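All remarks here apply to the structure that follows.
All protein chains but one are shown in place.
And then chain A:
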Amino acid sequence: MAALFEGYTLCGIGPTRNSSNSGILGIELGRDIDHVLVTDASRSVTVYKVSDQKPTGSWTVKHGQIITCPAVFNTQSQEYVVVTDDRVVRVWKENDVHMEKAFKATVSADVLRVLSAAESEAVVLFCCGAVRFLDSLLTSPQQPIEDVLAKEEIIRWSTVVKAEHQLVVLFSTEQRGDHWLYAQRFNPNTLVKHRIETEPGLSAPISFSATCRGRNLHLLFLYSNGSLYESVLPLRISATGAEGVQALPRSLRLSLPLGEEELISGAAVVLDEAHVAVVGFPHPSAGTCKDYLCIWNTHFQTLQASKEMSGRICSQLWCYSGKLYVPHGKMLSVIPFECQKSSLAATMGKLKQSRSESKSCSLLSSWTAQPYGEITQTPGFKSRMSTRHTSVVKSALTVDQIIEHIKTGAVEDVQAEVGEFIRLTTQTDLQLATGRMALELVSRSQTDANFYPHAVFLQLLETQYLCYSVCPDLLSLAMMKKDFHLCQIAFQIFPDIPEDVTCACLKTILSTPDSEIETVNLDTESVIFMKMLTQTQSGLEEEGGQQNGFCPPAIETDVSDAPSSMLQRDPLSLVMSCPVGLHKGALLNEVLQTAYSNKPLLPHLKDLTVPQVIVFLQYLLFLYLKYSHDAHKQIPALRTPSFSQIIDWICLLLDAHFTILAVAPEAKRLVSDLHKFVRSQVKLYAELGKIEGSLQVLKKSKQSEDFGMYSIEVIELF
């Protein structure tokens, strides 16, 4: 779980120079983790003590000069370094009052940035792509700087990463629509050029973030369409194979939900191996409003925490030692965060929530089916990336096309197309697509009263990729349309039906007359089970036999006061006819087998009307009697409600409607029968318990033969 805590304002921001940058040129870590260096886009460098929200030092350049790169703190020499007017490197110490009086050196080429990582030498990156250590540059400032990059090749982003005593300078460039990534390593000095794969329809990556984990560098690119890709570079490269341009394989880690519009700004920063912080993208449940800072879990594709930032957010975001620095509006906010190792349950909780809120159908329907860490392309992208799956047989239509068809097409056409799509698409793609298609189908069915593609829904359900959370309205739609077959299948397949929906379905099933349900086509196995269950009763009736260990008293003959109740007169008799039709019984069995928790279910159970409760209770009693009889064990069926499920539901139902059942005259006989039967069962088990005791004694008495204090025995050893 990740959490964003209450933030605070560190400082205000000066006037903005352009749209993508705020008034801040950069934020770098100061001499310890509590100090940061904020370089103003205008002319000043300020050191803040973050915990105190106070500046501890500020330096300004003379009028006419301009700071061209964010100031850094060189941890080795304990000095601040900044570049003014592209070529003047200035170095000063904490106690220097004026920057003007400090050391300065003019170099022979334009400096892009000075980069400094903790406990290592500062590195100077020139606009032409050359890299020098600061110390060696300052010893001979006028040394010639070679051109590494081609003409028109511009550095877009740069950073330095240090791990295992290895310093790596990374920078990405753009040249006529092509994007490259350079990795400069030291000792030995190697420069490796990688090509960043791009989609034709995609512009440049809008944000980069690099971290080091283990022996690899992990690079994250954020594209304006919301895709977050990750590439992995080895920290060290073999001395030999670094020639030419290398490909940079990448994998999609996250698809951020997008509003209607394409984004031009936004930033992402890696927090740990599972979490990224993103600004400038819409919150899934807050519409297109972009003023949010969000933490996403890339493993589970879930939104972990979010915070609304007032004012305009630009694509700038920094993260130092557990705090995020977000410039927004006219201020720079510091927001502490925490990322804990994800607990599965917590993640699942958030997962559901963000799903139902956003209905972002591009997300996965079942993360368990996905290989950990790597996520393949969403079906939206069907271009170069999918060439990786060379064996994929292309379906006739893409998902997007099908969805367009669903919006307008006739039921039969849609059915044919979806059928074809399911047949041709690979599992992973299908997994992603089913949710979208189902959502679209449901929304069409909800608006268009004549459109109800029963067969298509069945097809989609049969892929087993749907679950309730992906398409929450499907079940209620089916109930509304009285499509009990679909309901039954959904009950069998969905593992995550909420208790209120379960209850609503139960209510619908109970309130529908038997005559209507009996005509419905249901899963044959469940109907056969019901048939057998009711038949074993009649068979036993004929035999008139009882199972071993149970001896009911003689059946009373007085039936004069029997009301319309379908119950037999004797409550202790195991013979009872089924109070509901076979099909209704089969459906109720499905309800009994769904997963639920007592507490959330109980309030919804109270919605049932008294006649519904009585019928349901009668049916449960019928099952209870049958099961006490071991009738179910003689029927070969895969899905049958278990004994404990039946008892649990009886208990729940009695809990929910206790007062009504106690008062309602029509329930009196039922409840008293139930009571008598349970009492007889308890008695039986109590008796069995007593037998167990005496059996134990028998067993023990054989073991502990008492030899007394003394005996003389004969033993033989072989």
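As a working rule, a residue touches a chain if its C-beta (ideal position, glycine included) is under 8 Å from a C-beta of that chain, and two chains touch if they have at least 3 such contacts; residues count from 1.
The definition used in the following text is that contacts and distances are computed from a predicted model.
Not shown: a single chain whose UniProt protein name, out of "Trafficking protein particle complex subunit 2-like protein", "Ribosomal RNA-processing protein 41", "Cirhin" or "Spermatogenesis-defective protein 39 homolog", is "Cirhin". Across A:Pro144, A:Pro513, A:Pro665 or A:Gly708, the residue that sits in touch with the chain not pictured is A:Gly708.
Think of the hidden chain as still there; on chain A it touches residues 340-341, 707-718.
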